[in-house]
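I'd like to ask some things about the structure below.
Note that one protein chain of the assembly has been removed; the remaining protein chains are unaltered in position.
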Amino acid sequence: MLRWIVWRDLMLAWRRRADMLSTVFVFVIVVSLFPFGIGPETQLLRTIAPGVVWVAALLASMLSLGRLFANDYQDGTLEQLLLTPQPLFLVVLGKTLAHWIIAEVPLVLIAPLVGVQFDLNKETLWILFASLLLGTPVLSLIGSVGAALTLGLRGGGVLISILVLPLYVPALIFGAGAVEASILGMSPAANLYLLGAFAIVSLLFSPFATAAALRISLE
Amino acid sequence: MLCTWYFVLGISTLIQRTKYQALSTNKMNLYKYASPAMFYPLAGKMIPWFAIPAALLFATGLFVGFFIAPTDFQQGDAYRIIFIHVPAAWMGMLLYVLMAIYAGIGWAFNARLSSMMASSLAVTGAMFTAISLVTGAFWGKPTWGIWWVWDARMTSTLILMFLYIGFISLQAAIEDPRRADRAGAVLALVGVINIPIIYFSVQWWQTLHQGATIRILQKPTIRGSMLAALLIMLAACWLYSVAVVLIRLRCIILEREQNAARFAEVGV
Partner (left out) sequence: MHWPDLSMGGYGFYVWGAYLFSLVAIVWELVSLKQRKKTLAQRQSSQQSMKPVATPVLRGSVNETTS
């Protein structure tokens, strides 16, 4: 069942490849905007790089969250999924996993390229990659709760942002903290471990919260 | 203290509910107050009992704070802001937890009144959080030199404000009141579980970067009259909250009843 859901979502997303790429484009554009606002001085850019890249990743993820359930909701598939005998949290897990593959993994892959714009050295780029790899599941999982709560509401995108961004703060702190530690030459291990811990905890709890929220939104 | 008493009352009512099975006509039936229509007049009678003592305690607290508490050695008279800042911050946090509990109970037991209580608490809690943020800034400027310092407490309070705004926005965006109640419950519970995580992360983040920021000033050593004023103001804010939340709860009960009546007339 899980495999089927993931495969189905991937197939549907592949048919609308433009949607997949749009998340990456937003990410790259937002990151590139910051030097325009702050100035091209390399030392300054290197200092702000972790925060900027991570915040841009947060924003790009958030924009993609609306699509997590909306398409299935509109054509009625979501209701049918609710009626299956399979536990709902598995369905949710499958969709979230598919969303992560579609929307977040391209971000993670592009991030080192973007990091080069900020003159980060090779080791820091690896840490950037690793922190996003660990952190983006958290973004998808917590974001899925917000997406389920705001299903079918007007002004959904903005509302998801308001709900979910405060909950992203710990991931942001430790994710950007890992990259920053690497820039300063210190060990990013503590940050990465904590980020991994968040990923595991959200993996354990958020599918259930999202499943409950889906039932509420669909009555 | 008053909050403990109120909390115990809430918990004991909850325990009564879960144990009670059949309605007895002999004993006084507290369950009838779970109905919004029955609670409405009770709330109306309760309000003055909280509002008037609140006003009196506010007056007393401010009197003790300004006329009796001495000038602080380190901060001069600027410290007197804490008499509103600290109680407001505590109320902001306490009301969020209460809101989450009521919302959770309303969702778990399908109790409408409980969910309405949560919606009512949200606005007052947000207001107190806003007060604590602004008064904190007003306290920060004379003591630390800048209006906003990213210390653990202020930053966590800011995130709490965002959580309140999220809850209120979500409920405002959903038209069906029962869906709004339940969705709010999920959000509030997720938020309340995240609060310790957020606080820990922010504290870790702040101590790591402390080298670049201003050394956080220690709280002034709380002496007798200062502590007394602080506690009196806290009690005042607590009683005020109860009164205002009950007033708003009555408004919410009426609004829902009117909407339901209108739909019934139309034949929905």
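Every chain is named by a letter (A and B) in the order it is written, and numbering of its residues begins at 1.
Note that in this section contacts are C-beta pairs under 8 Å (C-beta built on N, C-alpha and C of every residue); 3 or more make two chains touch, one makes a residue touch a chain.
Treat the numbers as computed from the prediction; the structure is a model and nothing was measured.
Note that the absent chain touches B when the full complex is taken as a whole. The missing chain, though absent from the display, is touched by one residue of B:127, B:168 or B:197; that residue is B:127.
Touch with the chain that is not drawn comes from one residue among B:68, B:146, B:172 or B:227, which is B:68. In the complete complex, the hidden chain is touched by one of B:32, B:141, B:209 or B:223, namely B:141. Touching the chain that is not shown, out of B:78, B:197 or B:228: B:78 (per the contact rule at the top). Summarising the interface, subunit B meets the missing chain with residues 36-37, 66-68, 70-71, 76-78, 80-81, 84-85, 88, 110, 112, 123-124, 127, 130-131, 134-135, 138-139, 141-142, 176-178, 240, 244, 247-248, 251, 254-258, 260-262, 264.
The definition used in the following text is that only the chains that are shown with their structure count from here on.
Against subunit A, in their complex, subunit B makes its touches with residues 159, 162-163, 165-166, 169-170, 173-174, 179, 182-183, 186-187, 189-191, 193-194, 197-198, 200-202, 204-205, 208. Note for the complex: subunit A touches subunit B at residues 145, 149-150, 153-155, 159, 162-163, 165-167, 169-170, 173-174, 177, 198, 205, 209, 212-213, 216-217, 219.
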